Every structure is written in structure tokens, then in C-alpha cells.
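Step one of this worksheet: look at the structure below.
Missing here is one protein chain; the remaining ones are kept as they sit in the complex.
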Amino acid sequence: MAVIEIENLSKSYRVYQKREGLWASIRGLFSRQYRDVQAVKSVSLRVEKGEFVAFLGPNGAGKTTTLKLLSGIIYPSGGTARVMGFVPWERKIAYRRRFALVMGQKNQLWWDLPAQESFRLHQQIYRIEPSQFQATLDELTELLDIKQLLAQPVRELSLGERMKMELTAALLHQPEVLYLDEPTIGLDVVAQHRIQQFLKHYQHQRQITIMLSSHYMKDVAALCQRVVIITHGQIRYDGSLSGIIDRFSGQKLVTLTLADEAPIAGLERFGQVVETQLPKVKIRIDRTQVAKALAAILAQHAIEDIAVEDPPLEEVIADLFSQVQHGAPVEPEAAIAR
Amino acid sequence: MYSRLATWWTILSISLQERFVYRGDFALGTLMRFLPIVTQIFLWYAIFQTRGFEPLNGFTYQDMVAYFLLTMVGRAFSSMPGLSSQIAAQIRTGEIKKYLTQPIDLVGFFLLSRAAHKLVYYVVAIGPFALVFFLCRSFFDGWPSATTMLAFAASLVMGFLLGFFLEASMGLVGFWLLEVSSLLFIYMLFSFFLSGHMFPLDMLPEPWHTIVTYTPLQYLAYFPAAVFLEKVTGWDLVRGLALELAWVVFLALLARWLLARGIRRYSGYGG
Partner (left out) sequence: MTGPSYLGVLAMFARNSLVRDMTFRANFLIECVTSLTWMLMNLGFYLLIFHYTESLGPDTGWGQDEFFAFLATTMLVNSLVQTFFMPNCEEVNELIRTGGLDFALLKPIDTQFLISLRKMEWSSLSNFAGGLCLLAYSVYQLTTGSENPVVLTPVVAALYVFYAGCGVAILYSLMIALAATSIWLGQNRSLYDFWFYITNFSRYPMEIYDGAWGLPLRYVCLYLVPVLVVVNVPARLLAQPLRPEPSLGVPLALFAVAATAGCLLASRLVFVQALRSYRSASS
């Protein structure tokens, strides 16, 4: 039984187009031009209980919008979604008790008060039993190592500490589904790592369903078995992390260790030479040409060792995003067929 | 010189654009501003009715209505909504730093952008204002003399400058005080009652009346209206305008001084 079922979910916004210049803005007083922006285009997705799914995509790809739709914050312009049997945008109280959303760029705790006051407010709002509340709070503060910060006004906390508090607040009522929108944004490497460790541990222990949106590969690689890549509001990929390379990278990275230290001329015709550190040479070769190229190289030159690798994941994804950002249509099928 | 003008024009036009974006607010705000006057007029009508329409310190009922309409004009020039808090906020957030590296200073920048705001406001507001004054023309005894009109215009322009430098100075106090909002509130309080927009200041008993005629607050609303209605004439008028000019010069110097001292203090902290 799937916890989250999304079918053909779409969301479009009407955006006022501001025109450049003084005269244009005066004209804007009387007539305005609007443009429809499709933030999410016909997205379909099924998530099973206990899955940890990553939403990966460049800025403005529709990750946050999808999470907001699933939280019921905004209404879709088309399609359906069910989470634990609820339609999110009906905003049923019973639904709201069973999930949580954490947004890395926004905070919900009272700025001028110690976090524990906000937690107590949560206790009232969610009607958490005092004993259960205390137990959960103790556990979370222990895991996140924030016990000593509870009495400090939130405004005096560092960004990383604040995020830990936000996570605590979101988990107090023990949600079954957790949406995380860029939870590590702006944090330093150590704080990022801490949060990742915590999420991994917590998810593993409780078997809750988590959807995480991020554009940090590190988050995704550390946490998720399943990755959904979304660009321009559409799903481009849904599968395992390693599958991304097969799907989007048409190339292999070939490292040759030469028998002698003399450079070989003419390697460029097989592919792009990435690095030359004699006796090692790294070349990027089209996936389909690897066998042929290697045969040719081995036939002509004395080679001591050969390593054929996939290019690093980050690179593949960065390439994919930059293609998208520059407006080139991404057609994974074509890439494979080539 | 030319490049200076170009800078000013850019600031002016950016401010204008910014204003036009919030058009809904704009039209609504202008119309709404006349609503409190309506209550005022009914209140004073009730009072005059009880008095059998006997003039009140030289003000007839007609004068009173005309007075309130005219204070709207005065305030359209002298009020600077949000200026002080805007300046104080820029000081607090350190945004002020950008003026230290640019060839224009903070006070100059704000003066221009406010002038732009006012210009846009007049373009939009002239319609509603003309309509209201036309509908209420029976409360006026025709146009006053050319001299009076000239004095009225001078009092309005100086009212703009006075209002600007007064609020700017208060905002600049933000260099020393982190939270200027309570200061602002006290200022608002006094200007609400002592600028004359609740009642003509002539109604105040002595010695308050004399004291108030020396403060700058009267120029925000009372003075221009009184000039138009020819309640202030002859030597009193000359003296009033001279005093207003003196206040403008004093407050302009004060704002400059505060800015210079404030920036020195600010740089002393190492930004």
C-alpha cells in the first residue's frame, strides 16, 4: 500500500510581467500583462511506506512546489494526490496531525523566545501527552545534542543549531510522513553532516516515509535509496542513484597508464583528454566507442594499465542541470540510443 | 555636473517605477485619505449647530470645512510616511554602507526619492483632490489674492522640506539609538495634535497658542491652510514665512550634522 500517490499533478501560476523602463511602468498602471508559469507539469509518483526519496533538481524545477502541494499549503491546478488516504489540499486536521514539513529557508519558531517555549506550544497544538512529549523531546535533543540550547532565545542560535531546533519541532508529534525542503541549505559541512546522520538514524529507526528536496548531491548520496530528478516541473528520472549515470552519462572515463613517460600524440581523436599526469592520461570516451577506442589504442601503444570508470555522479548531475538551465531540451532516451 | 544630473535622474526614475508598481494601494490610499475629514466635518457641524452657527475664534463653519480640506493639501506636501523608520532600518541593517561608496549621500538620496514619490502622488492625487475641492467649492469665498497664493505655494514647498528634514533627522538618531520607534511615536503624537490637523490652532487657550506658533509643527498643516484662508496676513504672514524658512535651514543643517557625526561614529566601529 503506497503512502503517497500522485497522479498527473500540475500547478501553474499567473505571474505579472513587469516591463522595463519608466514609461512602461506608468503603462503598467492601466494594463498589465500576465504570463502563466507551469511550476509542476503532470507529475505522477508512488512512494511506499518507509521509503526515503530524494527530489533532485536545479532551482525553480518544481521541487518545493510539489512538497507544498503534498502539504496542502497550495491548491493544484490539475491532477490528484493522496497521502495516507488524505487529499492534502482539503487540509483535514487529521491529516495535519500525521505529517510535518521542514523548510530550510524558513523558520517557524518564535524568534525572541527560547525554543522550548515553541515546543510547548506545539505540545498544546498537537495535544501531545505530557509523558510522551517529554520522552520524545528528550530523545530528539539527545540525538541532536541540543539539550543545553533549549533555554536560549532562538535568535541567538547559529544557523545549524536553529535547523536542529526546527527538526525537533517538526518531529515532536511523531509524524509518519516527513517532507524536508532543502534542510541543509546554507549550513557548513560539519552541520550538514550532523543533520544527515540524524535523519538517517531517525528514518532507519522509525521507518517513517521521508521526501527530501535538495540540490546538494551529498545529502542525497548519504541518505536516499531512491532519487527522483525533476526539471522544468517534470520528472526526468526515477530510480536508484547509480542508475542516473547509466541514464544520463553517455561517456566513460578511461585512465591509461603508459609504459614509458613519453606522451602519446593523437589521443584526442578517441575523446576528450581530461588530464595528463604522466605516466597517467585520463580520457573521456563516448560509451559506445569505448571498446573500439581501447582496441585501437592497445594496438598502437604500449600501455601498462587501463581503468574504465563512470564519471563522478556530481559531474553528471551538474551537466544535466546546466543543460536544463541553458534551455537545451534534455532527452534521456536519445542519449541512451546514441 | 552632467553626470550628477544623470545620477539624480536615475534615482528619480527608479523611485517613480517603484511607486507605480503598487498601483492598487495608491488609488485606494488617496481616496481613503479623505474619509476622516468627513467625520471631522460632521463633528464640527454638530458643534456649530449647537452654537447656533456663531463663529469660533474667527472661524465660521464654512471656514472650518475649508480649513480641513486645506490641511489635506498641506499634509500632502509635508507628510513623509515611513521615512524615519526607513532610514533607521538602513542604519541598523548596515545597508547604509552603500552610500559611503557612492557619489551621493544618504540625505540627498532620500530627498530625491521622496520628491519623486511626492511627484507621482500628485499626478495620481490631483484627480481626487480636484474633485473634492470642486464639490466643496461653496465653502470657499473664491480665490484668494495672487500674493496670498504665492505665500501659500511657498509655505507648501517649505512644508515639504521641513517635513523631510524633520523626519530625516529623527531617522538619523538611529545612529545612536537602536530603536527609534518610540521617539517616532512621540513625534507622531505631538504632530497629530499640534500641527493643526485635528483643529485650527487658534482654538488653543493661552499660553499654549503662543507656544505652538513658534514650533515647526504648525507648518505641517495649520500654517498653509491659515495662509490660504487669509487668517494670517500682513506682518504676521511675513514673520510666519521667515520663521518657517529659519526652521527649514536649521533642520537641514541638523540633518547634515547628524549624518556627518553618525557616519564618523559608524566608521569608528569598523562597520
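Observations
Think of it as A and B in the order they're written, each chain with its own count starting at 1.
Methods note: a residue touches a chain if its C-beta (ideal position, glycine included) is under 8 Å from a C-beta of that chain, and two chains touch if they have at least 3 such contacts.
What you see is a predicted model, and the numbers here were worked out from it, not measured in a lab.
Residue in contact with the omitted chain (choice from B:Leu43, B:Ala130 or B:Val249): B:Leu43.
The omitted chain makes contact with just one of the residues B:Leu204, B:Ala221 or B:Ile263: B:Leu204.
Seen across the whole complex, the unshown chain contacts chain A at 13, 64, 68, 71-75, 91, 93-94, 96-97, 99-101, 103, 105-106, 108, 110, 112-113, 117-118, 120-121, 124-127, 153, 181-182. What chain B contributes to its contact with the hidden chain is residues 22, 24-25, 28-29, 32-33, 35-36, 38-39, 42-43, 45-47, 49-51, 56, 179, 182, 185-186, 189, 192-193, 198-199, 203-205.
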